[in-house]
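Note that one protein chain of the assembly has been removed; the remaining protein chains are unaltered in position.
All chains are identified by letter, namely A and B, in their written order; residue positions are counted from 1 within each chain.
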Amino acid sequence: MWVVLLTDFFLYLLLAGVALYVGFVLRTPHLRHAWRSVMTRRGGAVSVVALGFFAAIAILDSLHFHPRLEQPGAQVEYSNEILSVFDVLAGPLRTQVERTYSAPFAYHAHSKETRETPQGRIRVYPRLEYAGAHLADPEQERGWDITVRVLRGALLGAGVWGLLLLGVRLTRRLRGARPRAEGEAAIPWRSVAVTVLLILMLIGIVTQLAGAYHVFGTDKVGEDVLYQTLKSIRTGVLIGTLTTLIMLPFAIALGITAGYYRGWVDDVIQYIYITLNSIPGVLLIAAAILSLHVYLNAHADEYASLAERADLRLLFLCMILGLTSWTGLCRLLRGESLKLREHEYIQAAVAFGVSGPRILMRHILPNVMHIVLITVVLDFSGLVLAEAVLSYVDIGVDPSMNSWGNMINSARLEMSREPPVWWSLTASFVFMFALVLFANLLSDAVRDAFDPRVKR
Amino acid sequence: MSMLLEVKNLQVAFGTGPAREVAVEDVSFSIPKQGTFALLGESGSGKSVTALSVMRLLSEAARIETGEIRLNGQDLLELPEVQMRGIRGGTIGMIFQEPMMSLNPVMTVGQQICEPLRRHRGLSRKASMARALELLDAVRVPEPQRRIDEYPHQLSGGMKQRVMIAGALAAEPELLIADEPTTALDVTIQAQVLELLRELQRDLGMAMLFITHDLAVAKSMADAVAIMQHGRIVEAESAEAFFENPRHEYSRNLFAALPNISKRGLRLHGNGSDSDGQAVEPASRPSTEPLLEVEDLRIHFPIRRGVFRRVVGHVRAVDGLSFTLREGETFALVGESGCGKTTTGKSLIRLLPVTQGSVHYRGHDLSHCSAHEMAPFRSELQIVFQDPFSSLNPRMVIGDIIAEGMQVLGVAQDTAERRERIEELLLQVGLKPEHQTRYPHEFSGGQRQRIAIARALAVNPRLIVCDEPTSALDVTIQAQILNLLQDLQDRHGLTYLFITHNIAVVSWMAHRIAVMHEGRIVEQGDTVEILQNPQHEYTRTLLSAVPRL
Partner (left out) sequence: MIAYIIRRALYAIPILIGVNLLTFMLFFVVNSPEEVARLHLGDKYTTQEQVEAWKQEHGYDKPLLYNPEAAGLDSLTDTIFYTKSVRLFVFDFGNSDSGRNIGHDIRQRMWPSLAIAVPSLILGLLLNATLALMLAFFRASYLDVGGVVLCVILMSISSLFYIIGGQYLVGKLLQLVPISGYDTGFEAAKFLILPVIISVIYGIGSGTRWYRTLFLEEISKDYVRTARAKGLSEQWVLFRHVLRNALIPILTGVVVILPLLFMGSLITESFFGIPGLGSYTIDAIQRQDFSIVRAMVFLGTVLYILGLLLTDISYTLADPRIRLR
């Protein structure tokens, strides 16, 4: 039985928006040209592919349903639990839960346990329930087993990649490749292909290893860390995108209205954003999240499941982050509109008696969209980073929700154990770094392509 | 005569590989000691690139591919950078077009003049300041004692250019390169700066490489000239011979494209059209019916000061203007920058509010009517702006740009009719119907100005305010646009309020003129009469400052 959580709904809305935008870009020459120039940069092309991979996981993780309960009888019953399509695909990652900490690729637990044996009590590293369970003599066989699995996975990935490449080649040949127009730079297809190859090989290797080992170890309650960090992608991506989606209408509408009309309209809008801006962001978020906390505490019965509660908190976090971050864009747009309104094409429109709202829509808005786009892409990485910090301070996402911030938060204590439990931190670091780095690379490429001040 | 500077077979290109574009090709010329050589050409002809090549100051994207640049026999292109720095500012001084942008905003005038003195003459801080003071005096900056400690923004445009000249000449160079030094200045200031340059050249005995697009300026300065087109020199002559009898076709076209009083009633030469230079149909004489009557127009902008931003005074941009436009005539408002002519034009069609006075259009007072009351007159009063690059929305196709006024004012019934009209308008202004699906950036400055004219024409106006419509354009393009405006006036009986600082354009185009100075009209009347027999002191100063061919 499908379930649409609130954040899922907004994500679908966002996807629809992106689809509309892509259609619009294809129909509009200057946008098509600018996006093409984003793609002709190696950094831009590679990060679009890599971010696509992250987005795909986030989307798969946003298709939620109640699983059907396996029980005899004609009555179809659904579990109270909410799963996503990604959970199903992840299979063993989700279900193979150990008892407690274990290191990456370990076949025994991280710490010794006392066992009763005929020789008396001894302290041993107990074997793990799932990881390496298929090996009779793990100490000898593990290295070889892992090598074989890695090679098999890599080959599998390369095979899929080869088929994909063949498919693309064939369709291009059948459709007839469009000759490149004069002065158009080439898209670095080779880099794109290599990126895709690397991603596919990684997927191949992980699928081969996942059933038999915990690639990034397990956490305190024995959950696979790789699974957690993959689940955290959705949280990061949602925070980075929904926040923007929520703030965008306000920032655009208020910004260009203030800049174009000036006078008292401008005064009021400026007052609003200076007031909001002067409250330190973290404190405003803290205050709002605390209030939400009290509210949820008082109305605990109204929310069916823990997942829905966590989801509501995530959405609320996006809203409050949006509230604190829209002021920057609003100020930029106001400044740009102030400049634009003096342009002669707007004066010409006024000379025709074109109405204010129409000038805003037809003349100002299209000419500030590049600022909006640059800001949206630029903000994404900042928001992903902000989530980690906020969750660390306990004013981020719900502690029950998978997120890099929560992982780091728990990793802090784990690092002070002896020997340190370093893998949660490493896993969250690797994935978060990759996402933020690619977002930063994309934002560089986008700014170069869209910002008129950057000389081409 | 020994040559100071010899440029041989210079070739400069921007970019590499398939994006390579040659900006200067096979350019050779030489300048004798104490001589003045003018490099003439329209925008993009490669004259500034040539000048920057001599200084080796080209941007990083440009590269000198072949050629020699010899200064006193020494090839500058082979000098190491360290020695080249000794040449820059030492043996060759340079001044630029935009005095506004070319001075460091956070350094005082004195500091900036001192730099070359300390660098090339090895003067101490104190000695260089003393010398800077003398230099400021030499370039006739009034009150040099006070000015030396001021920042560039505190000076007027002409003063800034004088400071630039003082800096360039501080180390007493043998050659001064002047890249369009007076283009950004008003005509009276231009005359003063040119006069100053001539005097300093005589006193210091230096040579000058003078870059300009203005034939008359070149004539007033140069011993020898070269005309550049598409990166090549097409004609090089002594100034005397050139201005007497230009030989190359392109040079002759340039002369033919210049508007002046003797060409009244004739078409200007604008490259291409068959009827260039021919007499036009004698324009239907403008009627004596007044179309627009302006009486005691005042536009004041408040100055606010203090804690509560109270109005403490007013900038009187326009201060008591009265004139009448007759149906079918071209009435020119002439004046230098800041005299209030553009403010006047915009306020007539209510792009700016009128502070006082009345504007009667066919008997209706427009000066204080509401947006709603103004609506019916919007289609009859239109405007064409100066800057063809900011006057078209870069995000709209040409068809939509032209259609906008028609939609809002309900000129055409439906889409099909509107479309037909757009095609007809594009043809009328000399463009093609298929251009309507393109974006503004695909067009040149002249073509954009045609589009802007088509946009104004679309709503069937009777009066068009032309706000410096050709001042951003090259002379040949200017000629085309002026011809077009003239044709349209004849065909539709349009009335123009022509706002400009360019006396030459006015002398060719206008039936009557009004000379503006500091927000007031100092003199108005028949064009030929005023130009030939100016009464007011200011008009005389203005007219005598215009360089003549």
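Here, a residue touches a chain if its C-beta (ideal position, glycine included) is under 8 Å from a C-beta of that chain, and two chains touch if they have at least 3 such contacts.
Given the structure is predicted, the values throughout are model-derived calculations rather than measurements.
Among A:Val88, A:Leu151 or A:Val389, only A:Val389 touches the chain left out of the display.
Of the candidate positions B:Ala38, B:Ala62, B:Leu136 or B:Met164, contact with the unshown chain belongs to B:Met164. For the options A:Met247, A:Met401 or A:Leu441, the residue in contact with the chain missing from this view is A:Leu441. Only one of the listed residues, A:Val25, A:Leu135, A:Leu156 or A:Ala286, touches the absent chain: A:Ala286. In the full complex, chain B touches the hidden chain at residues 55, 57, 60, 85-90, 93-94, 96, 98, 101-107, 115-116, 119-120, 151, 153, 164, 167-168, 304-309.
Interface residues of chain A facing the missing partner chain: 271, 274-280, 282-284, 286-288, 290-291, 293-295, 297-298, 381, 385, 388-389, 392-395, 404, 408, 411-412, 415, 420, 425, 429, 432-433, 436-437, 440-441, 444, 453, 455.
Operating definition for what follows: only the chains that are shown with their structure count from here on.
In this assembly, the C-alpha centroid of chain A lies 53 Å from the C-alpha centroid of chain B. Residues of chain B touching chain A in their complex: 18-19, 346, 349, 351, 371, 374-375, 378, 381-383, 385-387, 390-396, 401, 404-405, 408-409, 439, 441, 452, 455-456, 459. Of all the residues in chain A, the ones that touch chain B in their complex are 29-30, 183, 343-345, 347-355, 358, 362-363, 366-367.
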